[in-house]
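The complex appears here without one of its protein chains, the remainder shown in place.
Note that the chains take the letters A, B and C in the order they are written out, and that residue 1 is the start of every chain.
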Amino acid sequence: MTLNHSARGVYPIAPTPFHEDGRVDLASVDRMTDFYPEGGATGMTVLGVMGEAPKLDGTEALELATRFIRRAEGLPVIVGVSAPGFAAMRSLARAAMDAGAAGVMIAPPNTLRTDDQITTYYRQASEAIGEDVPFVIQDFPQTFSVVMTTGVIRRIVQENPACVMLKHEDWPGLEKISTLRGYQADGSMRPISILCGNGGLFLDFEVERGADGAMTGYAFPDMLVDLVRLQAEGRRDEAHDLFDAHLPLLRYEQQQGPTGLAVRKYVMAKRGIIASDVQRKPGVALTAKAKAEVEYLLARLARRDRRAVKLAA
Amino acid sequence: MTLNHSARGVYPIAPTPFHEDGRVDLASVDRMTDFYPEGGATGMTVLGVMGEAPKLDGTEALELATRFIRRAEGLPVIVGVSAPGFAAMRSLARAAMDAGAAGVMIAPPNTLRTDDQITTYYRQASEAIGEDVPFVIQDFPQTFSVVMTTGVIRRIVQENPACVMLKHEDWPGLEKISTLRGYQADGSMRPISILCGNGGLFLDFEVERGADGAMTGYAFPDMLVDLVRLQAEGRRDEAHDLFDAHLPLLRYEQQQGPTGLAVRKYVMAKRGIIASDVQRKPGVALTAKAKAEVEYLLARLARRDRRAVKLAA
Amino acid sequence: MTLNHSARGVYPIAPTPFHEDGRVDLASVDRMTDFYPEGGATGMTVLGVMGEAPKLDGTEALELATRFIRRAEGLPVIVGVSAPGFAAMRSLARAAMDAGAAGVMIAPPNTLRTDDQITTYYRQASEAIGEDVPFVIQDFPQTFSVVMTTGVIRRIVQENPACVMLKHEDWPGLEKISTLRGYQADGSMRPISILCGNGGLFLDFEVERGADGAMTGYAFPDMLVDLVRLQAEGRRDEAHDLFDAHLPLLRYEQQQGPTGLAVRKYVMAKRGIIASDVQRKPGVALTAKAKAEVEYLLARLARRDRRAVKLAA
Partner (left out) sequence: MTLNHSARGVYPIAPTPFHEDGRVDLASVDRMTDFYPEGGATGMTVLGVMGEAPKLDGTEALELATRFIRRAEGLPVIVGVSAPGFAAMRSLARAAMDAGAAGVMIAPPNTLRTDDQITTYYRQASEAIGEDVPFVIQDFPQTFSVVMTTGVIRRIVQENPACVMLKHEDWPGLEKISTLRGYQADGSMRPISILCGNGGLFLDFEVERGADGAMTGYAFPDMLVDLVRLQAEGRRDEAHDLFDAHLPLLRYEQQQGPTGLAVRKYVMAKRGIIASDVQRKPGVALTAKAKAEVEYLLARLARRDRRAVKLAA
């Protein structure tokens, strides 16, 4: 099962569950891996930035990816392989593919500036990991400080047959989706899958603009699944009603960096998906005030989405 | 009328209305200035980043600020005076105060890095403009790339008697408010006013954390006024109900840079507050798709807030 | 006298002399303006970053530029007009040209990232100031954080007839000069003048690579003049002998920011070109240790260049 440009639906960004002492919590890894497809996910992504991947050493990272892949039993798993250099990227990418990954995701190093630097980087990365390895561009300027125009994305796609997907999290980004889909329509770019990040903050309109779905970590990925499905069925108002019901919490989770992750893990732990909301050091924990705010948001959400009812009890 | 730490409520960030040919639209300036206090605003802020201040030359900037101040007739007006150097900052600040401004707002230049660089900058800025001129710190790291800890903000407050307000738009920022209010409670920092920006995206909780209100540009500042009032009256659920009704649109407007401003001006023009949504070059205009999305959001909002009814007709 | 692509030789970057109390020292402005052509300069540049231009307000800046231009009596003067927005840039550029400037210099704002952002910026800037105003691109990534490829520079040149010169201070930058001259040779770019900055640290080889000279602020611009002349006469070894004699001091002056400027002004004051080495606030003054180091370097230089003899006495 290899990733290609026809990928659709929701690929949750899996956080890495830890025990209190900092060890990876493998039982929670398994439970989370079971939960995602039960909720309708069509794939999953591991070792992303919000998966605390940089906090793992090389051995841990590969073991974790392998655990996810085996447990997922056929659900395509994308493995983040961003690394300071191509040798380390290649090692992890090859090992992950050998373990059964569907593809890999590559973020640009934050030193890149010019269009040529960015396209050259992806060209060299694809050569380094092997052109048989499907890869995803991660376009996330707020975090990586690398700004990719639609023209640059098109160049990467055209120069690299192995590029099959864009993880879209530019902000603002709606016109970017429309422009890229226009490139496909006018024949200047071959088709790619576009899955959206940014915690889903604009997913309601992103799918209307032509995105294929989401790749993000909101603690109710099953809601994202429903949203994408409702839009695909043409039930626009229902899709927005559902989205709007979640927006206060989703927005609250979309605080950048470890705070947002803390909210996500807190709610996932409440939902029973993972055992604990602890982050490996250096991380943050929610304050009592923040927990109370999340509880309040869950209670309000419970009035409009049954999934939140027992959490708010 | 001079700004001090007791400022509360909503200070809308006034956009600058332009004619199609790029001239400042003074009639719209007047209409907007009338609209704000009618909607309950307790002050206003002009020549901010989202006010397209950097696109004005020195003469235009001062003329515009003066027009706002005279028309506002007693409503306190804060004037943005951020400049590449202290001589230009001083010129504008002195002239604005002479024209009747209540205070000035100073953003840090994006070359500042260390704690000492930041505190020294504000010390020198206050000396340059005169220590009789009340000033507002603008803490907006996503845009300015300058990160101020709560400790640094406290140092600025303690070292500069003229510092009376924080425009808070760090993100995430809820704990920052709690920490700063804690400094006041333990006596290590004198009281300041905290008004929140970021389009109001977290205003529902920011006021609960102790913020005094908002200084931002959402196209329904009268809703922000109601929100702050409801929270002050202890009507928490109603406050959140109102906020949540607006959140889909508010979130849509909170796209960074000229896109967000285009949404804001588009809605303000629809509301009749300004004549046109045009931006001075270089600017952006909403695409047809984006306009349709805004219309859809307004139609949905109209079901929950009467202010939007005639816009959605 | 209008700047064009045939400009050659040395255009010193003029510092702004100040009195101890922070006022501009006009007598020193005059003396410096006389000194440059006496030393062989073929032009001069005022209101650059190292000219403390951002510390002047708008009125001062124009008055200063005008003073330089009038005194220079026919020597072409380039005026730095970099500004946060196009209205302010236009105001200064038009006024400077009216006062007799030969052209203007434009640095990119440090928020630009992509190739398109950079080329669009220069296109809009040229439109804003008027396409009859010759302009210089300032390519200085270490200070401005904007990286321009040779392809981007070519696009700016080809899209803007008014672009006549590159102030080259990328680092490393030797291959950049060779590539740009190659573009001219293969007909893909019309000719431009290339004058080099960076304190002259690589000027010995830059002129061999095809640069037309220097635009920088080293305290012995007359040495730079001799270097360019010797290279033009094919006296390579003599050129390097002269350069190498100055390199220890030139390197010492090439400390980034206000420290380097302090060295420059200190030596210029010793040479009698300006009355005082004071910088307008915020600035730095040389420590006693630093002054002693400069004196030591001047004493060593005096053994190889007569210009330094009386300074070392």
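Heads up, the rule we're going with is that contacts are C-beta pairs under 8 Å (C-beta built on N, C-alpha and C of every residue); 3 or more make two chains touch, one makes a residue touch a chain.
As the structure is a prediction and not an experimental result, all values here were calculated from the model.
Student: In the intact complex, which of the depicted chains does the undisplayed chain touch?
Tutor: A, B, C
Student: Can you tell me which of B:R113, B:R235 or B:R303 touches the chain that was removed from the display?
Tutor: B:R113
Student: Considering the complete complex, identify which of A:H5, A:R31 or A:K55 is in touch with the unshown chain.
Tutor: A:K55
Student: List the residues of chain A that touch the chain left out of this view.
Tutor: Within chain A, the residues that touch the unshown chain are 54-60, 83-88, 90-91, 110-111, 120, 124, 128, 280-282.
Student: Tell me, which residues in chain C touch the chain that this view leaves out?
Tutor: Missing-chain contacts on chain C: residues 142, 171-172, 174-175, 178, 201-202, 204-205, 208-209, 240, 243-244, 247-248, 251-252, 255-257, 259-260, 287, 289-290, 293, 296, 300.
Student: Against the chain that's been left off, what residues of chain B make contact? List them.
Tutor: Given the touch definition above, chain B has residues 113-117, 146-149, 151-152 touching the missing chain.
The rule is short, and it goes like this: only the chains that are shown with their structure count from here on.
Student: Would you kindly state whether over half or under half of the residue numbers at the chain A/chain B interface are used by both copies, giving same or different?
Tutor: Here the answer is same, because the shared fraction of interface numbers exceeds one half.
Student: So, what's the distance in Å between the C-alpha centres of chain C and chain B?
Tutor: Here chain B and chain C have centroids separated by 39 Å.
Student: Report the inter-centroid distance (CA atoms only) between chain A and chain C in whole Å.
Tutor: Going by mean C-alpha positions, chain A sits 48 Å from chain C.
Student: Which integer distance in Å separates the CA centroid of chain A from that of chain B?
Tutor: 33
Student: Two or more other chains in contact with one residue: find those residues in chain B.
Tutor: Residue numbers touching two or more other chains: none in chain B.
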